[in-house]
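Of the protein chains in this complex, one is absent; all others appear in place.
In order of appearance the chains are A, B and C, and numbering begins at 1 in each one.
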Amino acid sequence: MSAPVVEIRNLEKTYGLAFVLREVQLRLLAGAGAFIIGGNGAGKSTLLRILAGLEAPSGGHALVFGQDTRRLAARYRRRIGLMAHQSFLYPNLTARENLEFYAELYSLADPRECAHQWLGRVGLAEVADTRVRAFSRGMEQRLSAARAMLAEPALLLLDEPFASLDHDGAEIVAALIRGAVERGACVLATTHGIPEIDGVELAVFEISRGRLMQHAHKEEGRRGGRIRSLLGR
Amino acid sequence: MGAHFGYLFAAYSIIFIVIFLYVMLIWRRQAALDAELRTLEARMAALTEHSAAGRPSEPRSGA
Amino acid sequence: MSGFAAVLRKDLRLELRSGESTLALLALSMLVLVVLVFALGAARVRSVDAAAGALWVAMVFAGMLGANRALLAERDNGAIRGLLLSPLDPSTLYAAKLCAAFIFMAVAEVGAVILMVLFFNLDFDASMARLAPILVLGAIGFSALATLLSAITGRTRGGDMLLPILVVPIFVPALIAGVKASAAALSGAPFESMGDWLKIMIAFDVLFVTAGYLLFEHVVGGD
Partner (left out) sequence: MNNPTIRNWLGFSTLALMLVSLFMVFDYVPPDAEMGIAQLIFYFHVPLAWVAFASFGLVAIAGIFYLWLGDQLWDDLGYAAAETGMVFCTLVIVTGSIWAKPIWGTWWTWDSRLTMTFILWLMYGGYLMLRASADDTPQVARFGAVIGIVAAMDVPIVIVSVRMWRTIHPAVLVTKQGTHGLEDPRMVWTLLVSLTAFTLLWAWFLMLRFTQLRTRSRMAWLAGRIALATAVASDPK
């Protein structure tokens, strides 16, 4: 058995007199797909940011590949892909330039080819040479997904990956998530409602009052293939 | 006393005035800190009333 | 190493595309020189001391603007977080940002020197060649300091105001040395007479490039 990709023990996060997360326990293995649901401000994004090492926990431990996320060495950072609320893209660069830049940062073998492939995969090949400034929110979100997955990370952290995507866009991103899980990556994503991705067994957790709990999976929700993400849309 | 006594007096007065003002500043900050501490204590008291199990442990140094 | 080149290339490309920073830097340099010509009055305009001082005032203000703008690009869409998450070493990021800041400042300086010669009735002669190493050393030191400190002020409230307050006092030794050496260079004094001032500037540059390289990871780190 390999070590868990994500291991969270007794994680706590507080801001002053307000708590965000408490008693959070989570273990995810390679090839696992998990979604976290919960209302606005429930602490979903905070949890992902802690796992990416962008924020420090107030108590407890968050381990990624067995390493404390507070001090992640470069060789562990390169195995994490984060798609956050902010797209991390440069508005004045074109879609292609943005992806090539990040491919270079991750020292991928052929940045040009890699960017080209990913633009095709997220359906942005036609606007590859348009500046991101001119993109709609949905297009930017797709490019952001490509940016996060470019280096084929072993741990994929997705914050609201389906937000502001149309049906086609949501399907593209769902297919990418499926692909990532199939190649053995561990995917942890947040969303508002209970998601369904065809052909992927998803564990669903819910953050409620700062605690992370396994969500009772609704069997009747699994109908008709495709994706039915985002309750309330 | 010499012609420059005024300067000397001014210099020493200013030193003591500033020291006094700084002590006052520290004093006022202490009052604010005490008030904050009382708020926390009230929260803690309310908590122990609510449930004895939920009582937080004492802070350790360097926490 | 590829990370360094990628970031530097990206910054230069962004700059070439909009030209915003360089234009703003040039415009500000020109305005500072114009203001100083009026403020100093006609009597002082032909003095090399005044010219050297004005040049450095322009350089400090332009450098400050440049440092603020360099960070702005990374703040859009939170791109700096994307960089920090990548395998890129923070020190490498610092080196690349320092290089970019230096290049923008050097371009602005060339413009400022030309304007200084015109406004202060100087000549384009051999003294310009002596001025060059002084300005290069000054730009390195300023970029090193401003890149480190703008990473701090860029992440605090009212940071744009704080940057000059933090940078200028620390930059004073290089400023004193730079102005003195520039005045000497413009008045045609032999190179040896500037030696001590140049040594101060070299010491300043070495110290602050090293400090920035080592400390940068602490100012860009998470939380």
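Keep in mind that, in the parts below, a residue touches a chain if its C-beta (ideal position, glycine included) is under 8 Å from a C-beta of that chain, and two chains touch if they have at least 3 such contacts.
In this text, all values refer to a predicted model and were calculated from it rather than measured experimentally.
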Legend entry - Chains in view touching the one left out: A, B, C
Legend entry - Residue among C:8, C:40 or C:152 that touches the chain left out of view: C:152
Legend entry - Which of C:5, C:23, C:39 or C:165 contacts the chain that the document leaves out: C:165
Legend entry - Which of C:34, C:128, C:176 or C:189 contacts the chain that the document leaves out: C:176
Legend entry - chain B residues that touch the omitted chain in the full complex: 1-5, 7-8, 10-12, 14-15, 18-19, 22, 26, 29-30, 33, 36-37, 40, 43-44, 47, 50-51, 53-57, 59, 61-63
Inset, instruction - Spell out, residue by residue, where the missing chain touches chain A. - result: 12, 14, 16-19, 22, 56, 58-59, 209-210
Inset, instruction - Spell out, residue by residue, where the missing chain touches chain C. - result: 145, 148-149, 152-153, 155-158, 162, 165-166, 168-170, 172-174, 176-177, 180, 196-197, 200, 203-204, 207-208, 211, 215, 218-219, 221, 223
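By our rule, only the chains that are shown with their structure count from here on.
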Inset, instruction - Compute the distance, rounded to whole Å, between the mean C-alpha positions of chain A and chain C. - result: 39
Legend entry - Gap in Å, rounded to a whole number, between the CA centres of chain C and chain B: 42
Legend entry - Centre-to-centre distance between chain B and chain A (centres being mean Cα positions), rounded to whole Å: 46
Legend entry - Partner chain C, residues of chain A touching it in the complex: 52-56, 70, 74-75, 77-78, 80, 82, 84, 86-93, 97, 101-102, 104-107, 147
Legend entry - Of chain C, residues touching chain A in the complex: 2-3, 5-7, 10, 13-14, 17-18, 73, 76-79, 81-89, 222-223
